[in-house]
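Scroll down for the structure; my scribbles are underneath it.
Left out: one protein chain. Kept in place: all the others.
In order of appearance the chains are A, B and C, and numbering begins at 1 in each one.
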Amino acid sequence: MSATRRQILKFASIGMAASMLLPMALTTAARAAPRSETLIIAQGNDILSLDPANHENNSTESGLINIYDYLVRKEFPNGEMTFVPGLAKSWKSDDLITWEFELRDDVKWHDGTPFTADDVKFTIERVKADQKLLSSAVKFRTVEQVNVLGPHRVQVVTSRRDPLLLHNFVGNGGLILPKHALETPEGAEKFFAKPIGTGPYRFTEWRKGDRLVLERNPEWWEGTPHWESVIVRAIPETTTRVAEALTGGVDIAVNIPPEDITRVEQNPDTGIISFNIARNFALHVRNEDGKVTSDPRVREAIDLAINRKEIAEIVAEGYATPTRGLFPAEIPGNNPDLTAENAFDPERARKLIEEAGVVGAPIKLSTPSGRWTKDREVSEAIVGYLQDAGLDAQIEVQEWSVYNSRRDADTLGELYLWGMGSYTDASVILNLALLRRFNPHWTNEEFVSLSKEIDQAPTEEARQAILRRAQEIITGDRARIGILYPKAIHSVNNRVNFAGRFDEMIPAEQVRRK
Amino acid sequence: MILTAFGRLLLQAVPVLFTVSLIVFILVFLAGDPTVMMIPDDATEADRLALVAAWGLDQPPHVQYLRYMSNILSGDFGTSYSYGTSALPIVLDRLPATLLLTAAAMVVAIAIAVPAGILAALNRNSAIDLAVSGASVLGKAMPNFWVGIMLILIFGVQLRLLPVSGSGTFAHLILPAVTLGTAFAADLAKLVRASMLETLGQDYIRTAYAKGIPDWIVIGKHALRNAAIPTVTMTSLNVIALLGGALVTETVFAWPGLGQLIVNAIYTKDMAVIQIAVFVITVMTLLVNFGTDIVYRLIDPRIRL
Amino acid sequence: MSTQAIPNSPAGKEPVLRYRNASVVLPRPRGGDLPLIRGVDLDVYRNEIVALVGESGSGKTMTALSTLRLLPQNARFSADEAVLNGHDLRSLNARGWRALRGSHVGIVFQEPLSSLNPVLTIGDQIGEVLYHKRGLSRRQRRAEATDLLARMGLARPAQLLDEYPFQLSGGMRQRVMLAIAMAGEPALLIADEPTTALDNSVQAQVLELIVSTAADTGVGVLMITHDLSVVAQVADRVAVMRHGEMVETGDVREVFRAPKAAYTRHLIDLAPRIPAVVRDPATAQTPPAADAAAGTPLLELRNVTKHYVQPGNFWGSRTTLALDNVSLSLAEGKTLGLVGESGSGKSSLARIIIGLSKPDSGAVLFDGRDLFGPEQARRSDVQIVFQDPLSSLNPRMRIVDIVTEPLGEKQRLTRDQRRHEAETLLETVGLPRHMISRFPHELSGGQRQRVGIARALSVRPRLLICDEPVSALDVSVQAEIIALLQRLREEFRLTTIFIAHGLDSVYAVSDDIVVLEKGRVVEHGHRDTVFGSPQHPYTRKLIDAILDSDPDNSRFKRDKADYPQAARVSTQLEQTSPII
Partner (left out) sequence: MTQSLMTDTRLPKDTEPYVDDAHRQPARPLRDFLASLLSSKSGLVGAVLLAAIVLITLSADILPIADPQKRSLSTRYLPPVWLERGVIAHPLGTDGQGRDILARIIHGARSSVIVGVSAVLLSGILGLVLGLLAGLRGGVIDLVLMRLVDAILAIPAMLFMLVVALVVGSGIAPLIVVIALTNWVVYTRIVRAEVLRVKDLEFVAAARVSRVRVTTLILRHLLPNILPAVVVVATLNVGTVILTESSLSFLGFGIQPPQISWGQMLADGRQQLATSWWISTFPGIALTMTVFSIILLGDWLRDYLDPRLP
């Protein structure tokens, strides 16, 4: 017994040691490319999926665009959005209903199979068919038919005039997937375990929660990709992300908090880039009866009480543009008149509050914390201005998922901050169903009629004019009060060049060694 | 003996797992509709309802739960809302990293706590004892994320000795393991000290001294072995806590373990992932308890499985 | 203190242990010294057994432990002379002590279970002495350890080496302890209350083993005990200690015949004696026959059976039979002695009579009414005095509240009434009135037991159960409590059930005796009948185990001339299968 027990003890200790080393062996890095040939990008969260049509997440898309390609690409030269060829060499539509795409014929999937029009048809129909795919809700909604006209020619027919159809081919759900590899008995799950695309980098490994590892695709149709290896890391903790940037652990680190900018800039190896992005901070105002904000004078007072310039300069350390508007200048259909100029009038705000007889009235501003850069701090500053204007303003911070549920249940405060983003066109403002999600109790006759006119707009000019008017109405009635357009702040290592993109994508091919 | 214990484990596991899954289901159900978070900002209410229907979330809760349970019995552990794939592999993928960190943290904790605790017990009321007690109280009183960030700033940024975050090499393991390990070492050292003191006061230690054998044998063989039981108990409790509980440290060090996964799943109300993660952790917990029982038996022949 | 030679020590030989004016003091935390032993003179020679006797706190254990330097950490030892087997104990360093322990002096402690390391095998615990003290190889150690265990009268010694202390019975463990103590071939063996924790019948066997081991090896034995019957049975010489000082030493026969110190005499008076009836059944009183016809007995048990369910492991719980078809009756005013070894069901019986647990079947009739029937008897007519005076008093209540608690909330006594009642009760049990506001921890053990008695008496019960009321107390206190109970029995006209494992005290207080074995009544009758002519072998065994406090009536001591026979150790004693 004694001997056996001793043996068991011995085995147990060996077993314990082995069980410790086993996971260590499992996680040791696969053969790594030299650091100089490797681009490492640190994002705030892990990619959620390798399926381009099944996530609603910028960081995920930013990783996936290196594996797959869009039919058309978006670029932002001089702050203006334009479409440039991707897998489609050219496209045309005379009536905004029937669209024809001429595809490249020199593109191969990572397994060597040629890319054809069937893949495009498959990708579109897949999104439309499977309601569980998250992109299904918003992508290709107007598409009625996809016709393969030839191996490299495809025709898309929409149900109505759709001036925005091209937007569907860029962004979440737009990356083209291989029909031949997905339509197997094993199905999608098998495919996305080791997916193939047509993009510049091949999928190597996705260590969930940690990193996406990609390797150069030497067969890429646009030439040999720049990096031997690309790693997209997930570092949720900002402090840690900054530390990684400072120590050269990563080349690009996204979303640097403004207070760390000096540190990053003073560090000899790193610099800061900042650029406009498709996002705006706006107060959403509840105007139903019984709320203090049902009085238009109070809503106007709130609008006037906020010193947007001070918020932009001090809370955001200058990395934001103060505005009364809802869409930054890069977005087609934005209203450039809604500026922050002369928007701050504390005197008049106080007067309006007095007129309305609500001095000292309690008002609650709900806000998430940490969802968007400095969201809570912006809200706290707004609360301060509202207090100055004579309201008993209080902040209510909610964790993001709770915040969402509350918004859905219509139980947030009289005001709530929302950082809407990732839009490609101002027309979202006229989506009444969408409006009901955010401003369930606000309605305006002209606004409703505008939402009907928009589809019939004869020209792009007319369409944009409708959109500008819509923004004027909703901000004029203070159902939404624009505050600012935040900027992205990234840390970039001095060994690489990257300017940043309005759509917050970081395509490895656009990051270059110096 | 081991088979009996294993059978008992299985019989124990079923009710616990069932209760756990029910509790989690109720809580997550009460937490509300996950689709609010899933769909894009520019989707409409109708889109959302379509998604709700697609996931079967429009069914009454008991129907959802029954369907969920019957799926589990047929081997289908559900699909993650946010990942869109089977929840089980998502969770299992994270397990190695969690196990590794847990083991490393325990090694750190034991390596610090056991010698410190023994030294303190042998030099009771001395400066050593005071230092050990003081350090252990301090170690317990500091929030984990604070310690982690300080370690990053000192060893990662200032001294540039160790990688700041991530996983993959042994060096990556050190800081998170130390962060967790020191926190547990604090409690453990105190416990080792107390159980050593208690053991040293036992009659059989007097017997051992009366035999005239060397002191290190009395301490190392007679006392330590007996003092090991509470130490093993606490270590196993800590292991259990770590298996699903290193949420904070994993986030600070971007360590791809279960903790981070679960935090995100909770943020997004990803029911299937939460359920499976809790399920896996519960199974691990029961396994750890089982292993602990075996270790008890190895240490103390009186304990029967 | 005198340093004169100890009388009656074997002349012309060097003692194994020699203490002159030895003292141990413990520094108090707030300055000053607390003397543990003072001015002790002691000699132990080879081939003799010296008993060191005294009550708790007398310093007898300190004296013994000082020979091994196993004193409290900061205690100081001093002596004019302190020699152990030629080594001056005053000048030894740590290394010297280590060398001395085991090889020159071995020790057997009181509680064999806690004194053996629970997680090491028997072989390991003996072997390490053989290795460190005698440098034996692994194989030699095994052979020698087997031999040692065999010499200690243990069956299947080779298998025992691989077993753990918990697998052994109490007597076996003590034999193992003795083997460990003897493994280093010491010149002096210290036995610190070696049989106190054992059942009576096992006690005799272990004592016999110590005596024969001493005779066999010639080792000098220092036997520490509080029990004068043990002294009388095994010792050659005796030393009596009290309050840290030596009261009297001398040849055991002389001390017993003519004790010089009053304290010694007092102890000897209280020492247990085998009732005369055992030796001479003719002296038995005839049980008064009239009793049987005196109408309904106050208490009657009819076929009481009780099982206890042990939660046990997952697979199922184990059921043990605590009482098996027990029937007995007790007439008003009589005292029933309940005897049996531990686990015989004595306490289970008491719990049922008092109503703390229900019988599975059978009936308990009190004054003709079933205690568990629909028409219940007045429960307060039955009260109990518990064994442990400490745990039976709520540590967070004052004495006044404790003793008046049974009076109940319904009686609505005022504070003053309650106080008055408590003071009266304290006086009744011989405690000063002012103690009513104390907490239990502010009383001595004997005082606490008096409080326990006062509580039981507060409701003027008719039946009082005394569940080993004195076994946790010192000898002289035992006598006081027994005397008190006897007095109160008269005063309150109590019918009493007296439970004890000491047969001599049961005999002294009881009219009738019930012998329980494994939950069954094996003998029930008048005390003289039971003791004088026991019918059941178990009763016989219990009676045989009583040790007489008469050195001339020793069962162990043989003349040194009979040496060869004396060395024979019976091996059949510990055949009981290990408890697993």
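Everything that follows uses one rule, which is that contacts are C-beta pairs under 8 Å (C-beta built on N, C-alpha and C of every residue); 3 or more make two chains touch, one makes a residue touch a chain.
Please read these numbers as outputs of a predicted model, since none were measured by experiment.
Taking every chain of the complex into account, the omitted one touches A, B, C. Residue A:Ser369 is the one among A:Ser369, A:Asn431, A:Asn444 or A:Gln510 that touches the chain not shown. Shown as candidates are C:Gly343, C:Gly362 or C:Gly445; the residue that touches the absent chain is C:Gly445.
For chain B, the residues touching the chain absent from view are 15-16, 19-20, 23-24, 27-28, 30-32, 133, 137-138, 140-146, 149-150, 153, 157, 240-241, 243-245, 247-248, 251, 262-263, 266-267, 269, 274, 277-278, 281-282, 285-286. Where chain A meets the missing chain, the touching residues are 238-239, 242, 257, 259-260, 262-263, 310, 314-315, 369-370, 376-377, 380-381, 384, 394-402. Residues of chain C that touch the chain left out of the display are 1-2, 39, 55, 57, 242, 245, 247, 260-263, 266, 351, 354-356, 379-380, 382-384, 386-388, 390-397, 405-406, 408-409, 434-435, 437-438, 440-447, 452, 455, 459, 473-474, 476-477, 480.
The rule is short, and it goes like this: only the chains that are shown with their structure count from here on.
Measuring from the averaged C-alpha position of chain A to that of chain B gives a distance of 34 Å.
Rounded to whole angstrom units, the spacing between the C-alpha centres of chain A and chain C is 83.
Each chain gets one centre point, the mean of its Cα atoms, and the points for chain B and chain C are 49 Å apart.
Looking at chain C, no residue sits in touch with two or more other chains. Across the assembly, chain B contributes residues 301 that each touch 2 or more other chains. Interface of chain C with chain B (complex): residues 68, 70, 97-103, 106-107, 109, 111, 114-120, 128-129, 132-133, 164, 166, 177, 180, 184, 313-315. By the touch rule above, chain A contacts chain B in their complex via residues 5, 8-9, 12, 19-20, 22-24, 26-29, 45-46, 48-49, 51, 54-56, 131-134, 136-138, 172, 189, 192, 207-211, 233-237, 239-240, 243-244, 246-247, 249, 399-401, 404-405, 407-409, 420-423, 428, 431, 433-434, 436-437. Against chain A, in their complex, chain B makes its touches with residues 31-33, 36-48, 50-51, 53-55, 79, 82-86, 90, 93-94, 96-97, 99-100, 103-104, 107, 149, 152-153, 156-157, 160, 163-170, 173, 251-257, 260-261, 264, 266-269, 294-295, 298, 301.
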